[in-house]
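The structure follows.
And then subunit A:
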Amino acid sequence: MVHELVMPQLGMTMTEGTVLRWLKAVGESVEKGEPIVEVQTDKVDMEVESPFTGYLTAILVQEGATVPVATRIGCLSTTPDADCASLAPDGPSAVDDVSVQQTDAAADRLVSTDNGATTSEAKASDNTGRVLVSPRARRVAHEFRVDLTLVTGSGEFGRIREVDVRRYLEDCATPAAQTPPEPARDNIRKVIADRLTHSVTTVPQFWLDREVDATGLVALRTKLLNAVAASRSVRLTYTDFLIKALALALREMPAMAKRWDGDRLVAADTDGIGFAAQGPDRLLVPVVHGADALSLAALAATRAGLVDKVQSGRLGPADMEGAVCTLSNLGAFGVDAFQAIINPPQSCILAVGRIADRAVVHEGSLVIRPTMRLVLTVDHRVVDGVGGAQFLSCIANYLENPETLLV
Partner candidate 1 sequence: MDSTLPTEIFFDLYACMYRIRAFEERLQTVYRSGVMPGFVHLYIGEEAVAAGVCSHLSTEDYVTSTHRGHGHAVAKGVPLGPLFAEIWGQTRGTNGGRGGSMHIYDPDCGFLGTNGIVAAGIPIASGAATAAVLQGRGQVAISFFGDGATNNAAFHEGINLAGAWSLPVVFVCENNLYATETPLDKATKNTDVSSKASAYGIPGMQVDGNDVVAVYQAAGTALARARAGEGPTLIECKTYRPVGHFEGDPGIGYRTKDEIAEWKQRDPIRMLLARFAAEDTSAQQRIDDITRMIDGEVEEAYQFAEASPEADPRSVADHVYPTA
Partner candidate 2 sequence: MAAASRQIQYVEAGVEALREEMRLDSSVFYIGQGIGARGGNYKQSKGLWDEFGELRVRDTPISELGQTGLGVGAAMAGMRPIVDIVFLDMVMEAMGQIVEQAATIHYTSNGRLRVPLVIRAAMGTVRCTGPHHSRCFYSWFAHIPGLKVVLPASVEDVKGLMKTAIRDDGPVMFIEHKFFYNKRGYCPEGDYAIPFGQARICREGKSVTILAMSLMVWHAMEAAEVLAKDGIDVEVIDPRTIVPFDEETLLNSVKKTGRLLIVDEAQRFCGFSGEAAALVTEKAFDYLDAPVRRLGAIHTPHPFNPILEAEMLPSAEKIVAAVRALMAA
């Protein structure tokens, strides 16, 4: 029995993935559940487990290559020698045998009535997106460690020939160019760039700015630090209060927990609050679910656990699923306020600046108070100005009266 191994869908938004590292070689045996390949998505690096027990009999996508989700990347079989040839032809498959067998069958049926003066071998299968490379070009590319995905072919059907590899080498004057570029980083930034561009160009966003008095917040947090530490061995942070406030506000205003589906509003079938966290090499957004019902201590523990995963690179796609809105806090970097960009299909994102002592007017006098600037970005297709303002107001109320978060 032969089974295909495909690029898995790891996360709702994933459309393509990069093969980072094959953990098994062709011919090696593998158990069901054993990691067989490491892939990179727009958000995470993940080990993919083998769905079957057997042998890895073919590797169809090499390390460093990016393919769409569901592309066949390898073959597994119960015997060490069966390869993918017996499986149905895959669209963008790199298996060479299939089209050759089809051509041979055609030749068997009918002796060609041409004498070879014209190229009668044009095959539809060559238009499937397969990269054609002549053996000679492949050999030269290997010798000079050229990534063939970066070379443009000038042969028929776009075939890469030796001259194309040589031309590529000439164009790359710097030594750095002779080592394979890191597709992973490009891939991530590309996805991020695409996502943000998509958000900014397709979602009509407006911003609501509110400064909240953080006196109560600061006091309550200080008061609860020890209790939370004792209870959960974690340090209570402002993020925890903010997440709780957002969760409760969403519960009060279900209109915010919606998304625009092209021609109608659809209720978000989830309740997660995402919060931006800095990983070792990029920003990630873990999601807390059911935050409205969690105690601050429990919330803190959950949040801390997720942050730990982010920092150790173990955050999985499930940890990032199902956010209705996102919290982004740049206060630690001295930012007073900023406008964040919505992560579609979420309806809003709350940008929070630093808590700092500021001069404010309180009961007619100028006083020094700790304050915090909130900027809420809202998808205007989901909610209007008033609705957004009310939502922000709700959040602000919780934060200025933080003991209400404990109810």
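Everything that follows uses one rule, which is that a residue touches a chain if its C-beta (ideal position, glycine included) is under 8 Å from a C-beta of that chain, and two chains touch if they have at least 3 such contacts; residues count from 1.
Quick note on selection: all candidates are chains of the complex that A comes from, given by their letters.
Owing to the predicted nature of the structure, the values given are computational and were not obtained by experimental measurement.
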- All of 1 or 2 sit in the complex with subunit A; the one touching it is 2
- candidate 2-touching residues of subunit A, taken from the complex the two chains share: 111-119, 121, 134-139, 155-156, 159, 161-163
